[in-house]
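With one protein chain withheld, the remaining protein chains of the complex are depicted in position.
Chain lettering (A and B) follows the sequence in which the chains are written, and residue indices restart at 1 in each chain.
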Amino acid sequence: MSFDEWYRQDRLPHIYCAGCGNGTIINCTLAAVDQMGWKKEETVFVSGIGCSSRAPGYIVTDSLHTTHGRAIAFATGVKMANPDLNVVVFTGDGDLAAIGGNHFIHGCRRNIDLTVVCMNNQIYGMTGGQGSPTTPMGCTSSTTPYGCTEIPFDLCELAIAAGANYVSRWTSYHVKELEKAVKVGLETKGFSFIEAMVQCPTAFGRRNKFKQVADHVEYLRAHSILKAKVDRMTGAGETVPEGLFVVGELAKRNRPYLGAKMVAKTEAKPGEKS
Amino acid sequence: MRHEVRLSGFGGQGIILSAVILGRAAVMYDSKYAVQTQVYGPEARGGASMSQVIIDDNPILFPKVTDPKIYVIMSQEGFEKYGANAPKDAIMLIDTTLVHSRPECPCIEIPATREAKQALGKDIVANIVMLGALVATTHVVSEVALEKAILDSVPKGTGTLNQKAMKLGVELAEGASGK
Partner (left out) sequence: MTRTEFWQGNTACAEGALAAGCNFFGGYPITPSTEVAEHMASELPKRNGVFIQMEDEIASMASIIGASWTGARAMTATSGPGFSLMMENIGFAAMTETPCVVVNVQRGGPSTGQPTMAAQGDMLQARFGSHGDYSIIALCPATVQEMYEMTVKAFNLADTYRVPVFLMADEVVGHMREKIIIPDAVERVPRRELARGTLPFHTGGDLAPGFPQFGRGYSVHVTGLTHDERGYPAATNPKLHAALVQRLVDKIELARDTIADYDIINPDAEDLFIAYGAPVRTVQQVMHDRPKEKIGFLRLRTVWPFPEKALSLFKNAKRVLVPEMNLGQMAREFERHTKVSVISIPKLGGELHTPDELVAVLEAR
């Protein structure tokens, strides 16, 4: 089996724009899922609202395309009610970090056994390019016509601080690395968060001086700095240049998690009334 | 016959538990009907706590107490807030250790908190002393039913203590003079 067998053929063509990075991320995710050897009937994709959240509709498993920002809360219900299901969440920066921010941090805190793949295009793409919590300062969107004046979220730092077991970041340029990271995320028990920086030529690139899709992908590549390099520079007392995003495996740990596959829950705890 | 009982004291005395025990005794062991309700304030401790119980041989339709004729008052604030306006044809049991005022209606004086501490070494069971006195005085439920409901409701290992508290209340009521 290969990743394309996970697609729902009768749903194609998809809605994504030419040059959109989301397809790359979905391919990488499905390739990783395929390598896990999971059965389709044991796998559930959950999403909220936005371009990224349309992904489950193109995948031939059970899937839940929910309300804006709430995917992780829905996925928590699915996973807790049937921990034998493998649950993967697709989300975007607006869905996850703005309207769904509270569910995101509580998913991390609970360390529930989900894998969350966030396609961060730094904009609300589906609704025509409004600013999001990850729009960089100075960037133009339809709601930041004079340049964004707010400091953006670092979603990975947020996930790490809130308690996720696995956190990594790559870009749509780093296809192999991303696929591998998703696979490690799927393998890791507890909350796994993979942030994929993606180009949105229609809503972001057009307003922010990326004439060609390739220019934007090249920007993502050129502004990535490996975690290992940052560690090395920091260790040597060197200053890490600003305006870069750290890529690589940012956290991998083994904290207690929620949603373990079927375990006996029947034994009453000491002091409980029987 | 519909009996409406109002219990009041300060938060932490076990006023609500007393009301639940009373209702439980009626329903579970006297084959009667009962409704227990309470006033919820934002305070978890202190303040005036109040709970009411209706006991009837027939199913209880209107579930709220409108005209209580039996009062159990265990704090001065509880008296002022929930006891001072008791009608003249009511009867009121008062914990004289903590309540200084007296109502216009007949009143049974029970030094429940003092006696619980002196005779049993635990003033925490004063509410059960008051229940014993209430039942000995008014017979709204039987003593047997009350004892069973108490044993159902109190923490494990405190059954004997609470049985003693109830008996103490019965004795105090029998020795008390109505005023």
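In the analysis below, contacts are C-beta pairs under 8 Å (C-beta built on N, C-alpha and C of every residue); 3 or more make two chains touch, one makes a residue touch a chain.
Since the structure is predicted, the reported quantities are computational estimates derived from the model, not experimental observations.
Note on the undisplayed chain: of the listed residues A:Ile25, A:Cys51 or A:Val78, the one touching it is A:Val78. Only one residue in the set B:Val27, B:Val72 or B:Ala133 touches the chain that does not appear here, and it is B:Val27. Subunit A meets the missing chain through residues 8, 10-11, 40-42, 44, 46, 56-57, 60-67, 70, 73-82, 84-85, 102-103, 106, 265-266, 268, 272-274. Annotation for subunit B: contacts to the undisplayed chain at residues 20, 23-24, 27-28, 33-41, 60-64, 66.
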